[in-house]
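Let me begin by presenting the structure, written as C-alpha cells, before commenting on it.
A protein chain is absent from this complex, but the other protein chains hold their places.
Up next is subunit A:
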Amino acid sequence: MPTVSDILDSLDYGPAPEGTVEVRGWLAARGRFGHFIGGAFTAPVGLFDTLNPATGEVLAQVTQGTPADVAAAVAAARVAQPGWAALPGHERAEWLYALARQVQKRERFLAVLEVLDTGKPIREARDIDLPLVVRHFYHHAGWAEVLADQFPGAAPLGVCGQIIPWNFPLLMLAWKLAPALAAGNTVVLKPAEWTPLTALAFAEICAEIRLPAGVVNIVTGDGATGAALVAAEVDKIAFTGSSEVGREIRRATAGTAKRLTLELGGKSPFIVFADADLEAAIEGVVDGIWFNQGQVCCAGSRLLVAEAVADAFTERLRARMARLRVGDPLDKGTDIGAIIHPDHLARIGALVAEGQAAGAELVQAPAQLPARGCYCAPGFFTGAAPANPVSQREIFGPIATLTTFRTPDEAVQLANASCYGLAASIWSENLALALDIAARVKAGVVWVNSVNVFDAGAPFGGMRDSGFGREGGRAGMLEYLAWPAPAAVAEPEPAALVAAPDPTHPGAAGGIDRTAKLYIGGAQKRPDSGQSYAVRAGDRLLGLAPWGSRKDIRNAVEAAQKASGWAAMAGHARAQVLYFIAENLSARAAEFAARLAEAGQPDAQAEVQATIRRAFYYAALADKHDGRIPATRARHLTLVQPEPHGVIGIACPNAAPLLGLASLILPAIAMGNRVVAIPAQDMPFAATDLAQVFDCSDLPGGVVNLVTGPRDDLVAVMACHDDVNALWVCGTKAGAARAQADSAGNLKPVWVMTNRDWQGASGQGQAFLDHAVRLKTIWLPFGA
C-alpha cells in the first residue's frame, strides 16, 4: 500500500472495489439453480456453468431447460393467468409496487450480482441499470392501477413467452415483465444463457413477497430452450436479441396466433454537425459506443462527422479515449469492464480483423488490459468504406466507425444506409437542423444532443431489421393488450385464374370493349406477363383483368417508394385529397353501384355509400392521429411521433371489392403511407375503376398502386420485397402464414386480419390508424 506522501506525488486514483461478500455468500449457499416454475424452484439437473467474464471463475450452475420444463412453466402460467387477470387493477398494482420496492431495497445486491455475471462496470449497474429497473416497475404499477380507465375494453393476451439478452439482464427482465404483468398476463421468461443469475435472484424476490404462484416463471437455458418457448403454447413472444434469431422466431411463429414483438440489433448513426458542441458530442460517444463495452443494441456505432470539424473531433476523441479506464468491473473507477464471454470477444476480434483487412484503420486506446479475463480496448475505425463489414455489421463491442459527411442531405443518406433502424443521435446547436434530421432518419428512437437516455414512460423499439413493437409507456402497454377481435366473416375462396379463352362462358355482346389495367405510378399499365384472367359473375364473363406478376409488383413498389413526397405533406393536405376522392366517387356513385351489382355484389349501393363515408372518415382523421409527449425525465422534452411506415403492401379481401379495398387503402394513405394493393381477386374492376377516381382527385402518382392478379402469390412477392415496409394481409390462412414467414427477410411488420363486415363498426377505427404508423421517440433535453 503506498503512503499518503507517495500518492501526493503521483496523484493517481488507487483501487476502489465494490464489496462482494453478500453476493458471494448467496452464490455459495445456492450453488446450483433449478427453474422457477409455479412459485417454486425445480431440482437442479442438466447443469451448465455461468461464468464471471472478468475472471473466468464459475459463479454458479444453472439448469438447461428442456421442452418439458418449458411446457411445465407454460402450464403453470396458464393456470395462474385467469386469476391474475381477474384481480382488480389496484391489486396487481400492489404486487408491482412490491416488486419495485423489493428490488430497490436490494439495489446493491442486484447490482453486484449483475456485475459478476456480465462484467459491466459497477457504476453502470448501480447508476443506470438498477434505477431504470426500479423505475420500470413503479411506472407499470401505475399502469396496472389505471388499466381499466386507460384501456377500456382491453384484455390481456394470456401467457407471454419472453426471451431476453445478456447485455442488460435485469433491466430487460423488467422491460418485459412489468408491462406484461400490469396488463394481466402471466409470463414464462428465459434469461440469456450467459447471464441467468439476476433473473434467478429476482425469482427469489417473487417468492419472498409471495407473488401468486405461476404468474412469473423463469426457465434457464440456451437457444434450444428459447426455441422450445417460441414453439410452446403461448399467446405472445417478446424477444430482445440478435436480428438472426429474430428472423428465426418470425418464421417459427408464422401462421400462429402468437403476437410478436422483436427488439433486435442496430448500427445506429451518431451524427455530429459542424455547429455541434463538440465536447458534448465527444462525451456522447463515451456514453454511446463505450457504454456497457459497446454491447448495446442502440449503441451509436457509426460516427458521422461533418468534414468541417472532423479533424478537431477525431483529435479530441482520441485524447478522450486514452483517458478511459478499462479493467475490473467491480472497481468504482472503471469506465469499461469485461466483454461478456470469450466466444463473443473472439467474434469481435474476427470482425475487427475483417475490417482492417478490408482497408479500415483501427485507432485503439493505449489501455493496459488486465492480464486475465475477457477485455477489449475501446477504439474506432477511420477510413471504413460503406461496404466494409465493420460499416455494415453490428460489432457489439466498444469499436465505432468514423465517417465524414459534407451536407445535411449526405448525413441523412449515410445515416439511413443500413439495414437497421433502431436509434440515432444527432448533435447540433441548431434546432431547426436537428429536428429536420430527426424527422428524416430511419430510427425508432432519436436523441438530440444526447444519447442512451431511457425512461419507462418513453417507447423504445426499432424499425427495419431492428424489429418491431415498442417497450415503455402507453405504446408498450398496447403490446400486451388486445381488444375483442371483430367477428370473422368467411370470404369466398378466390377462383383459380384462367388466362385461356373460354367460349362456353361468353360475356355481354356489343358496346366498346373496356380494358382494365394495372395502376402503377399514377398511370394505367399493361401487366408484364402479357396475360389477363377472366373475371366472371356466375357463368357470365364480366371482362378480363390484368394478370399481375412479380415484375409488376417490383414496378409498383418502386413507384410507391418514389412518391415519398406524400409523407411530407401536411395531414390537412392529404385530407383534401381524400375528401376529393369522396366527392368524385359520389359523382359516379350510380355507375360504381351498377358495376358492383353486375358482379353480383349484394348491397351494391350501400357499399358505394359506405366507401364515400370511409373516405370522409379518414380525411377527418388525417390531421388528428396525434403524437404524444409523455412525462419522462425532468428537463427532457420527449416527443412520441407517429410516422408512416413508407410503403405498405395490402392484400384486400375477396369480398366487398370496393369497400374492402377502400377500408384498407384509405387509413394507410391518410397517415402518409404509399400503398401497393392487390384488389379482390374475383372482382378487381371496382378497384381498376377507382383508379380513374384517384386520377381526377389530385392523388399524386405512386401513392396508390393497384396490381390485380393471384393474391397469395403477389403477397408472397411483397413479403419478400425489402422495400415493402409493412404488410397487411386479409386473405387465406395459408397465404398469411407464408407472408409472415417470408417477411423475416426485412422484418416488416405483418398485420393479418380476417374478412369482416366492412360496413359495420369493425370496418374502420383506431386499429387501422395504429397499424398504419410506427412510433418515433425523439428526446430533446433542454436547458439555458
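The rule we apply is simple: a contact is a pair of C-beta atoms (placed from the backbone, for glycine too) under 8 Å apart; a residue touches a chain by one contact, two chains touch by 3 or more; residues count from 1.
The criterion applied here is as follows: contacts and distances are computed from a predicted model.
**Student:** Name the absent chain as its UniProt record does, using one of the following: "NADH-quinone oxidoreductase subunit J", "ABC-2 family transporter protein", "Deoxyribose-phosphate aldolase" or "3-isopropylmalate dehydratase".
**Tutor:** Missing chain, per its UniProt entry: "Deoxyribose-phosphate aldolase".
**Student:** Using the touch definition up top, pick the residue from A:284, A:373 or A:710 that touches the left-out chain.
**Tutor:** In the complete complex, the chain left out is touched by residue A:284.
**Student:** Which residue from A:101, A:318 or A:332 sits in contact with the chain not drawn here?
**Tutor:** Per the contact definition at the top, the residue touching the missing chain is A:332.
**Student:** Return the single residue from A:94, A:204, A:275 or A:623 that touches the missing chain.
**Tutor:** Only one of A:94, A:204, A:275 or A:623 touches the chain omitted from view, namely A:275.
**Student:** For the full complex, which residue in A:167, A:449 or A:740 touches the chain that was left out?
**Tutor:** A:449
**Student:** For the chain that got dropped from the picture, name the residues of subunit A it touches.
**Tutor:** The missing chain touches subunit A at positions 1-5, 7-8, 10-16, 123, 127, 275-277, 279-280, 283-284, 287, 323, 331-333, 335, 429, 449-450, 635-636, 781-784.
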